[in-house]
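First comes the structure, then the notes that go with it.
With one protein chain held back, the other chains of the complex are shown just where they sit.
Going in written order, the chains are labelled A and B, and every chain counts its residues from 1.
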Amino acid sequence: MNKKLGKQTIRFANGINILSYASIAGQKEGEGPLAKYYDKVLEDAEWGEDTWEKTESKMQKSAVSRAVEKAEIDIKDIEYLFAGDLLNQCISSTFGLRDFGVPFLGVYGACSTMAETLGLASSMIDGGFANTAVAVTSSHFCTAERQYRFPLEYGGQRPPTAQWTVTGSGSMVLTRQGNGPYITHFTAGKIIDAGVADANNMGAAMAPAAADTLATHFRDTEKIPQDYDLILTGDLGKVGKSIAIDLLAEEGFDMSENYNDCGCMVFDIDKQDMHAGGSGCGCGAITLCGYIMDMFRAEKIKNLLFVGTGALLSPTSTMQGESIPCVAHAIAISAKGE
Amino acid sequence: MQYLNAFWVGGVICAIAQVLIDKTKMTPARILVSFVVAGVILGSLGLYEPIADYAGAGATVPIIGFGNTLAKGVMKGIAEKGFIGIFTGGASAAAGGIAASIFFGFVMAIIFKPKQK
Partner (left out) sequence: MKYSKQEYLDYVDKKSPDSPIWKNVLIAFLVGGAICTIGQGFSEFYKNVVGLSEENVKTAVPITMVFLGALFTGLDLYNKLAKHAGAGTLVPITGFANAIVSPAMEFKREGWVLGLAAKMFTIAGPVLVYGINSSIIVGLIYYLIQKL
């Protein structure tokens, strides 16, 4: 049977089993509406470490350890770790995972990393190269802020389109066989640069990439949005979400009923003063590896299309006035397989 | 009366900067740079001193006042030292503020840790 549908979509005929998942969330996320679904909520930004970079590494390490614990397997049973984050040279992943002694494949997809690592780990398993693999990612408000923007104590004003980097890490253990839920499709996205250069409006920059990947996924799989119980983008926020709905409507896909964005769910936007919502690798990761997977377990969701959305900018490109190239990857998850 | 003048003139200068931030998407760093250069130009043309006389701290506390101090300093430096005053005048007039920011910046950075937001 053909594993490839259309130009960009891989179909995992037998489904890749999600054996377990875990999420570690920051303090502010713990005050948000999805708090009870996280495995752990940190009490402060440091978690006993003397730098935030170490905290983020510890979050990633702990997210993997917990998922492995919940799966009741040994870390040595993991054949590949697919991991990435937002920091230069992906140090949260490499430093956090260095003690595991598991083959490591670093991935950079900015905030699309959760979907990208899941897609790559699934492909590795489906190809017969592994039985068990882990996908993990993280972001931390304090590390991202100092790399991309300003020092924490700098007095600046955020425009209403700005998003808040989520502090959190999410991981999943994938296996060849099991009782599901299953990853059934992976649509890898193209880099789309719509010309937006405003780093304070990432939702608008990323929405065209999300819309392109979604439309491609629907065409490749000959599905429509209504075939899913829920379509979930990673971190478009309020502005990006409404743009994505508009763009897909023009392509003939009605997203008005069953579509939401993790950036709009992870915080109580008005009460927590989050402007356009959450963002960062952790935003999609903790929502997926917490609330959403718990909903699968409770059989409240049976079919999900998760789209990680990444803005591929760097502090250098922003200073040089470049527009923001973006990418989005889609993962279809189903309770029963195909 | 001086307090009221300081309040409204200082407020208006800040309000102008806010309009520039919101309407032109100028970054805060560019606002500061433009204001200090504007202060130097206004000061050198003698246009800022009347405002400073009227508003006191309302004109000297905003960063434009820093530019005015530099401009006045350079002229005084030239009057006292001639050519070399071009280089020493501005910085000597502003030396107090600059040295204070370096010193207090250092001290505060030693004492305090940034807090998570």
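Everything below uses one rule, namely that contacts are C-beta pairs under 8 Å (C-beta built on N, C-alpha and C of every residue); 3 or more make two chains touch, one makes a residue touch a chain.
Keep in mind that what you see is a predicted model, and the values were worked out from it rather than measured.
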Which shown chains does the chain we cannot see touch? A, B
Of the listed residues A:N2, A:Q157 or A:Q320, which contacts the missing chain in the full complex? A:Q157
For review purposes, identify every residue of chain A that touches the missing chain, sorted by number. 50-51, 146, 150-161, 192, 194-196, 201, 204, 208, 211-212, 239, 242-243, 246-247, 250
Positions on chain B where the hidden chain makes contact: 2-3, 6-23, 28-29, 31-33, 35-37, 39-41, 44, 55-58, 60-67, 69-71, 73-75, 77-78, 82-83, 85-87, 89-91, 94, 96-98, 100-102, 104-115, 117
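Assume only the chains that are shown with their structure count from here on.
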Measuring from the mean C-alpha position of chain A to the mean C-alpha position of chain B, what distance in angstrom results? 45
Could you list, by residue number, the parts of chain B that touch chain A in their complex? 21, 25, 28, 114-117
Touching residues (chain side chain A, partner chain B) in the complex: 27, 44-46, 141-142, 145, 151-153, 156-157, 198
